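Moving on to chain A:
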Amino acid sequence: MAVTGLIMVLFLLVHMYGNLKLFYGQAEFDDYAYHLRTMGQPYLPYSGGLWIIRVVLLVSVLTHIASAFTLWARSRRATGGRGGGRYQSTRARRGVQRSYSSFTMRWGGVTIALFVVYHLLHLTTDTIHPGGVSSSAYVRTVNGFEIWWVVLSYTVALIAIGFHLRHGFWAALASLGANTSRRRRRHLNALAVAVAVVITVGFLVPPYTVLFGGITA
Partner candidate 1 sequence: MSETAMPPESGLFSVGAPIADTKAPPGPIGERWDVRRFNARLVNPANRRRLSVIVIGTGLAGGSAAATLGEGGYRVEVFCFQDTPRRAHSIAAQGGINAAKNYRNDGDSVMRLFYDTVKGGDFRARESNVHRLAQVSVDIIDQCVAQGVPFAREYGGLLDNRSFGGVQVSRTFYARGQTGQQLLLGAYQALERQVAAGTVRVHARHEMLDLIVVDGRARGVVVRNLVTGEVSAQFADAVVLATGGYGNAFYLSTNAVGCNATAIWRAHRRGALFANPCFTQIHPTCIPVSGEHQSKLTLMSESLRNDGRIWVPKLAGDGRAPADIPERERDYFLERRYPAFGNLVPRDVASRAAKNVCDEGRGVGPGGLGVYLDFADAIARLGRPVIAERYGNLFDMYRQITSEDPYRAPMRIYPAVHYTMGGLWVDYDLQSTIPGLFVIGEANFSDHGANRLGASALMQGLADGYFVLPSTLAHYLAAGPYPSVDETHPATRETLAAVRERITRLLAVGGRRTVDSFHKELGTILWDHCGMERTREGLTQAIAAVRALREEFWRDVTVPGSGEELNQSLERAGRVADFLELGELMCIDALHRDESCGCHFRAEHQTPDGEALRDDEHFAYVAAWEHTGGPPVLHKEQLAYEYVELKARSYK
Partner candidate 2 sequence: MNITLRIWRQPGPGRPGHMVTHRVDDISPDMSFLEVLDVLNQRLTAAGEDPVAFDSDCREGICGMCGLVINGIAHGPQASVTTCQLHMRSFADGDVIDVEPWRAGPFPVLKDLVVDRSALDRIIQAGGYISIPTGSAPEAHSILVPKDDAEDAFDAATCIGCGACVAACPNGSAALFLGAKITHLGLLPQGQPERDSRALAMIARHDAEGFGGCSQIGECTAVCPKDIQLEVISRCHRDVVTALFHHGEQQEGPPEDQTGGNLASGPAGD
């Protein structure tokens, strides 16, 4: 779970970097989208590099989900399906110190998974097309983000991702053995917050710029 999570974090950072190219205009963005498919040529066929990444990502996502289900099932078995709410007393339902993000890992993850499906249908496979059909990724993106409810759904998903990363990034590093001292623990948590904020904000800048007319098709 930790390893696949970190792979996806890495992907998100690159993806975010690509998104920010929206600010350079249609030619640059579409060129970037095109070059994603010519990566590694001539050693790899057209789209080959991208497919490798897609396969790695797909495996990561599936493994991540499978791990989540395993963890969930074990947790259910160990706590009678009640988790932290297994005591009659309702006075410490939020635990002693646990963060909000640690509460939302499971349902936040489900939210994110649903969003990813919608997101792929919209901007990758072009199956659904709010804002109109286009062969240009730039145009599809910009058209989509001119619609308020598209931006809203996108925002909700990214906040979910932010919370997910806040706890997930820390937990992944700790689970892989990086938490070796109290000082280290503070640093890892600070890093997790930073990564969560950067990714959330980094992804939200383009859609809001589009929505408020900063970028037009």
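If you want to know what made the cut, all candidates are chains of the complex that A comes from, given by their letters.
Simple rule for what comes next: contacts are C-beta pairs under 8 Å (C-beta built on N, C-alpha and C of every residue); 3 or more make two chains touch, one makes a residue touch a chain; residues count from 1.
In this text the structure is predicted, and so the values were computed from the model without any measurement.
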item	value
Touching candidate for chain A, same complex, options 1 or 2	2
Chain A to candidate 2 touching residues, read off their complex	70-71, 74-75, 77-80, 83-84, 86-93, 95-99, 102, 105, 167, 170-171, 174-182, 184-185
